[in-house]
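One protein chain is absent from this view; the other protein chains keep their places.
Residue numbering begins at 1 within each chain, and the chains themselves are lettered A and B in the order written.
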Amino acid sequence: MAERTAFIGARVVDPASGRDEVANVLVEGGAVAAVGPDASLRGASLVDCHGLVLAPGLVDLHAHLREPGREDAETVETASRAAAAGGFTAVAAMANTDPVADTPAVVEEVRSLASRAALCDVFPVGAITKGLAGEEMAAIGEMAAIGVRLFSDDGRCVPTARVLRNALQYAKAFDAVIAEHCEDPSLAEGGQMHEGIHSYTLGLTGKPAESEEIVVFRDLALARLTGGRLHLQHLSAGGSVELLRRARAAGVRVTAEVTPHHLVFVDEDLVTYDTNFKVNPPLRTPEDREALRAALADGTIDAVATDHAPHAVEDKEAEFDQAPPGTIGLETALAAVLTHLVEPGLIPLPRAIEALSTAPARILGASGHGGPIEPGRPANLVVFDPRAEWVVEPPFVSRSRNSAFLGKSLRGKVIHTVLRGEPVVVDGKPQR
Amino acid sequence: MNKHLLSINDVSAEDIVRILDVAESFREVGTRVIKKVPALRGRTVVNLFYENSTRTRISFELAAKRLSADVINFTTSGTSVAKGESLKDTALTLQAMGADAIVIRHSSSGSPYTLTRWVRGSVLNAGDGTHEHPTQALLDLYTIREKLGRFEGLRVAICGDVLHSRVARSLSFALVKMGADVTLVGPPTLIPPDAPAWGVHVSFDIDEVLPKLDVCYLLRVQRERQRQQYVPSVREYARLFGLTRERVGLLPEGALIMHPGPMNRGVEIDSDVADLPQAVMEEQVTNGIAIRMSLLYLLLGGGSEGAVADG
Partner (left out) sequence: MGSVRLLDGAEIRRAVTRIAHEILERNKGAQSLVLVGIAARGDDLARRLAEEIERIEGARVPVGALDITFYRDDIGMRAEAPEVHETRIDFDINGKTVVLVDDVLFSGRTIRAAMDALVDFGRPAAIQLAVLVDRGHRELPIRADFVGKNAPTRKDEDVRVALIETDGEDAVYVEERP
């Protein structure tokens, strides 16, 4: 793509500006120059986007880039390439690396890896507690000072109410968000899947939905107590949604996310012991799935986040109870939401884009992302074909291939991804 | 019949009748002087036992040998698995040796399913974690049919730690499939709350259930699990749920007492109760060989397509 590029004839869906119409988008020097049916195209190289959708680049609030520590599964570079292939221009990198990102030094390391090689913007997430041990607060203030906005012990849940309370309160000074993986360790211990008739039939220890709901209740109460900003990660249970709704109505400063796989799959899908469905929190019942979908539709759940969790092939090929939980998700998130929620009419396309881009950008404080697509703003865009059908199979752009969607057919394919004006994905192929 | 036997749900009620009928013929073979037929000559059966179980392994070994198959025993305790090669690499090695059937016992639920992804032969589940133990259920059905002649409407209680018992699952599923009336009995912490979805009843009172039974099936109390405190003590369990010599009088005349073994005499069953004539544990063991022969024959005896001349 040239210095001056025009994307012609796409349906531009931009929730931040309320725009949903066919228009041309002119990009020049890394920024959006003009948007509209009559924008001047003189001197621009034209990219035909008829039949396609153009939206602000997607933003993922929750991904595990595995570097430093588990470069055999994924690196910042390979994850960012997978993100770009999936239409993401920004990704939040979780802190449970080795070493844990609980100090500015590790954050800087991740940033420098990203600036060297990444095909998307990487926003490192800081740990809430030192070493994720759940006892002493990590260097939240110092990390906030170098621009970290989101803090999470994800992988783990902060076990003590007092520690979480202090973090929520302290983080107010920096307008930072405390994001929690809600799971009571004593109830969830040893659990391999959702506790219910299927876990009993399959002979696998289960984690009851209550193991999440109990902590959601606790955290919402602490958010109300402190007035701090709370974000609930990867919700999986209908009961959690109920608690969230009530807290929202009562004015608690809380946001929430849900993963594509929790919107699509259920516990019964584990009947063949396929470890690609072994995730944490586990896939729950059809009723839980309905509640999550409805909450996403009505905005109770703000965002879709992938919880992209790559694992080395040999780790996932082990016996079910020994395999680590997690599924990759950057390359399939958009298509999964389009196929299972937009196409059947459960949520309109603009709401889906809001959940995948605008809302997460706002929560993350990623100001150049999520739209609006207007003159002067950085050109972080995705162009996709909402109808193109494809089968999820290797080779993946990610270094790992543990996808819950493996073998499934999805509709919706990313054609171009533009990062600050640079075409990082063209015709579906990452450019470097 | 399916190529593998991973769960009782892999066989229909008709399949089960066939398995039991063929086992009848193999029981006859066991009464001959030469207890061997050439049916699986040249085939290789591997016993892949990650959990120690001498009695089940020997049962499978004898079954395969009496069918003239070659037997490889690959036994390993849990710790060497942790240090040694992955299940996948072991599977690929066995595949390279030409295993026609792999009998697997493993402490991880679902591992037989995982195994089928890497081997071409038939996989037989000899017990996986707390999931299922289909061959045990089948030999139990055989014993019941032999002694009582039917399944339809038969009243069976399965008593003990159902939550962690693969035998309880397979047997419940099998009995329900054959039309029996099954009740799970034990303390509430050891019975899955959603068990009625399996088509069974649940009771926490063994004295109430015993007088209305045709079969009382006892599960082994696993002392190793006491750490997790599902019941206050093994002694309390034995007093409230054990088949003591006082309780056995509650059973109707002709009711069977069964146990998959090994027994904890004095815990789930009193020693003298275990020696009563209606306690048929020895028959269960004998029938195990015939059932396993029947399964190996039915799984390996069919093969490719191709009409071969009769007569």
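The rule we apply is simple: a residue touches a chain if its C-beta (ideal position, glycine included) is under 8 Å from a C-beta of that chain, and two chains touch if they have at least 3 such contacts.
The model shown is predicted, which means the values in this text are computed figures rather than measured ones.
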Query raised in the report: What are the shown chains that the omitted chain is in contact with?
Result: B
Query raised in the report: Of B:25, B:93, B:228 or B:271, which residue touches the hidden chain?
Result: B:25
**Report entry** Absent chain, residues of chain B that touch it
**Finding:** 1, 21-22, 25, 28-29, 32-34, 36-40, 43, 67, 297-298, 300-311
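Keep in mind that, in the parts below, only the chains that are shown with their structure count from here on.
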Report summary line: The distance between the C-alpha centres of chain A and chain B, rounded to whole Å, is 45
**Report entry** chain B contact footprint on chain A (complex, rising order)
**Finding:** 196-197, 200-204, 272-273, 314, 317-322
Query raised in the report: Considering the complex alone, what residue numbers of chain B touch chain A?
Result: 86-88, 106, 108-111, 113-114, 128-132, 163, 166, 169, 192, 194-195, 197-198
